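The complex appears here without one of its protein chains, the remainder shown in place.
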Amino acid sequence: MGKVLMKGNEAVAEAAVLGGCKYFFGYPITPQNEIPEYMARRLPEVGGTFLQAESEISAINMVFGASGSGARVMTSSSGPGISLKQEGISYLAGAELPCVIVNMVRGGPGLGNIGPAQSDYFQATRGGGHGDYRLIVFGPASVQELVDVTIEAFELADRYRSPVMILGDGILGQMMEPVEFKTAKIKEGPDKPWATTGAKGRKRNLITSLYIVPEELEKHCLKLKAKYDEISANEKRYESYFTDDAEIVLAAYGTTARICKAVVDRAREDGIKAGLIRPVTLWPFPDRPFNEAADYARAFLTVEMSNGQMVDDVRLAVNGKKPVYFYGRTGGIVPSKAEIYAEVRKILEGGAR
Amino acid sequence: MLEELIIAGFGGQGVMSMGQLLTYAGMIEDKHVAWIPSYGPEMRGGTANCAVTISDREISSPVVTEPTSVIIMNQPSLEKFERVLKPGGLLIINSSLVSKKAIRNDIKVVEIAADELANERLGNTRVANIIILGAYIKLTKVVTIDSVIESLKKVLPERRHNLIPLNRQALELGAEIV
Partner (left out) sequence: MEKVFTRPKSMTDKPMHFCPGCTHGVIQRLVAEVIDELGIQEDTIAVGPVGCAVFCYDYWDVDFHQASHGRAPAVATGVKRVHPDKVVFTLQGDGDIAAIGTTEIIHAAARGEKITCLFVNNSIYGMTGGQMAPTSVLSQKTTTTPAGRDKNQIGYPVKLTEMLAVLDGTAYCARVSVHNPANILKAKEVIRKAFEVQLNKEGFSLVEILSTCPTNWGLPPVEAVKWLENNMIPCFPLGEYKVAGEVQR
């Protein structure tokens, strides 16, 4: 199959189908409605099921049931809907159930607006619901990458028995770019001996997140921690763009990283040694490239469509070696190249240490 | 070559599909392309716009904040987008729909009375957009008219392929008048 021109939302849906997703439960919310609408047409063609739930709370619990029954399953939403799903996500993490959750982030807090935003970073990378858990979180920056990480997300979810979140934004969902679906055949999930299928010829399976005895819950949480440590060791992804000799290193993910790339191009044309580190996984956060760049770069500039969330992780990674600045626009506003470039110049001219 | 175009008008004027057609044509020519629509409340009854990027090399940013060209199909959009056009950039105005004039003199301004042309020369105002697209392609050479026709074949359902000759006429008319 050659390249096709597709909207991010439709591409993520098709990628899920190729990744083996057979069940989709969702509830409408802008700017991600093309995902459920695509699934409503597409899933019946591959013998799957699309169901519009009465709320996001129901949708995520339908995901719980389908995942616990062994299926590859997905849901998608945006800001307010993802907030409602947090209880369910905590239960999924607690019961170690795999699934893929897409958040095409919009402006918050509250009803906010439907413009593109990155203000759900904390919610996605810090757990979001109650309890001691993590999600694997991808922050793709192009429609192609959205497709690639979605297919991979189903694999990782099953491998680690964990929910995986894809953190996009309104622009990524609405944008059309050429994509290639490198996976020709629809994938299938692994055998899941832990799933509920009817206890025929085996001991019954129990899907639960309840551990009433403190010692047992601690043991369970330590097991989860060991899993998260393993994920941290194996699954960090990032892209470096002109960082080898960079005096100033920009840090950005998703749509904002695309704009920052153009800023780096512009700066290089003007003889300014700028570079970009673009985390592809937001959790686990790729801290090493930042820490290494801190040995030679003069300063870092984190750019986000928020009031500053990922900047905390950049500061932890840089660990005080060099100053980490922040520039952000919020409320559905996209920062412009000119604004970011002005910030870069200001930092360098201000003689950052 | 890095062409960053904004097309703006009222919702329902075909602004979005014009941009998609061009994006598709760029992809057919193996160029790097991206298309971003404005979306949201402003779409309902209000102004709609889309950004098209066509480039020889990988596109750093598909978000267009300083376009190299702008196509304007309604008055409010003229005020909004003339300001952000790059110096030396191309501004095409459908003067059948916009009575105001551009005010900057560091840009190239082309006015096309596309609705009248479409009506008088082709007997169909629906292809006014396509006339403008033809003019734009002639002036910027980002893609060829043949690629646009190729993409029409892919975008239009089979039963609408009878419209293709009319669209070719409109593209050629647009190219001819500038």
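Going in written order, the chains are labelled A and B, and every chain counts its residues from 1.
Here, a residue touches a chain if its C-beta (ideal position, glycine included) is under 8 Å from a C-beta of that chain, and two chains touch if they have at least 3 such contacts.
This is a predicted model, so every value here is computed, not measured.
Between the chain not shown and the residues A:111, A:186 or A:333, the one that touches is A:111.
Considering the whole complex, the residue from A:37, A:155 or A:339 that touches the absent chain is A:37.
Looking at chain A, the residues touching the absent chain are 27-30, 33, 36-37, 40-41, 50-52, 54-56, 80, 110-111.
Going forward, only the chains that are shown with their structure count from here on.
Centre-to-centre spacing of chain A and chain B amounts to 34 Å, using the average Cα coordinate of each chain. By the touch rule above, chain A contacts chain B in their complex via residues 3, 5, 30-31, 113-115, 170-171, 174-178, 255, 258-259, 261-262, 264-265, 334, 336-338. Here chain B touches chain A in the complex through residues 20, 23-24, 27, 32-37, 39-41, 59-63, 65-66, going by the rule given at the top.
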